[in-house]
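Every protein chain of the complex appears in place save one, which is left out.
Let's look at chain A:
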Amino acid sequence: MELANWVPAGSDTGLPSAARLYDYLLGGGHNFAADRALAEELLVVEPNARAIARHNRSFLRRAVLYMIDQGVQQFLDLGSGIPTVGNVHEVARRAAPETRVVYVDFEDIAVAHSRRILAADPLAAIVQEDLTEPTAVLDAASRTGLLDLAEPVGLLAVSVLHFVSSTADAAGALGVYRDAVASGSHLALSHATADLQPVEMAGIVEVMKRSANPVFPRSHAEVHGFFLGFDVVDPGVVPVPRWRPERAADDDPASAGLFAGVGHKG
C-alpha cells in the first residue's frame, strides 16, 4: 500500500528561506530565484537591508573574536543557516586555529550544504535540530565530540531568535543552554526590533510572512531579557553596528534594524 502519508512532509524547499535571503543580501549566490525575489521586495520596504545584513555579519565576526579573546575555544552556532561569507569556523580559525564549532540548523538545504562544506573539517560539524529543543541540540552537539560542556562555550544566537514565535519559549530554551554550559561561557545575540524603525520593520514582518521564516521583532527590553543569567558586557544591548565597532561608524545606528549584545556567564 501507499504509506507516504504516514510521515510528516519534509521541509518545504519551495518557500523562500531567511537564511538564503540573508546570503543574497550579503552578495552570496547560495539562493534561488524565489529567495531573490523576496529579497528585492524586502529592499523596497527596507532599502537598508543589505547594510543591516552586513552589520549583522560583522557583529558575528567581532563577537566571535571577542569571545576567543576571552578564552572561548568552542562555539555552538544556533540557527547557523546557509554557510556564507565569514562563517564562524573560518573567522575563528584566523585568530585561533584549534577552535571547534558545532553548527545547528533545522532546515534541510542549509544542513545539506553545511554538511558538504564541513565534510573534510575535523573541527566543525553541523547537527540538524530545532534550537528551541535545547536538550536535543545539546545531546546531538555532544555526540559530535566537538563540544565539551565542561569548558566555556561560545553560544551564538545571531539573527535567529526573531524567527522563534512568541508562543514558543525562546527565553526558556536559552535558559537551558545557559544552565548547561560552564562558567566562562558567552552568549552573543542579535535580534530584529521595531524599536528603531517601526515602519520598515512592519514592512519586513509583512514580507517575511511569505517566507518559511516569519519574523517576530522584539523590544529592547525583551532582547535584553534573553541575557538573563549572563552579565551583559559593554556596551550592552545596542544597535548592531554600535557593538564594539572597529572603525568610526559610517552608518546611522537608527537604521540598524537589529539589537546586538554579548553576555558572559560568571
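By definition in this document, a residue touches a chain if its C-beta (ideal position, glycine included) is under 8 Å from a C-beta of that chain, and two chains touch if they have at least 3 such contacts; residues count from 1.
What we mean here is this: contacts and distances are computed from a predicted model.
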TODO: Pick, from "YeeE/YedE family protein", "Transport permease protein", "Cytochrome P450" or "EAL domain-containing protein", the protein name that UniProt gives for the chain of this complex that is not shown.
DONE: "EAL domain-containing protein"
Open item on the list: Can you say which of A:Asn31, A:Thr132 or A:Ser159 touches the chain missing from this structure?
Closed with: A:Asn31
Open item on the list: I'm checking contacts with the chain that's been left out. Which of A:Val44, A:Val85, A:Ala182 or A:Val199 qualifies?
Closed with: A:Val85
Open item on the list: To test your reading of the contact rule: which positions on chain A touch the chain that is missing from view?
Closed with: 1, 3-7, 9-11, 13, 20, 26-32, 50-51, 53-54, 57-58, 61, 82, 85-86, 90-91, 108-113, 115-116, 246-247, 250-251
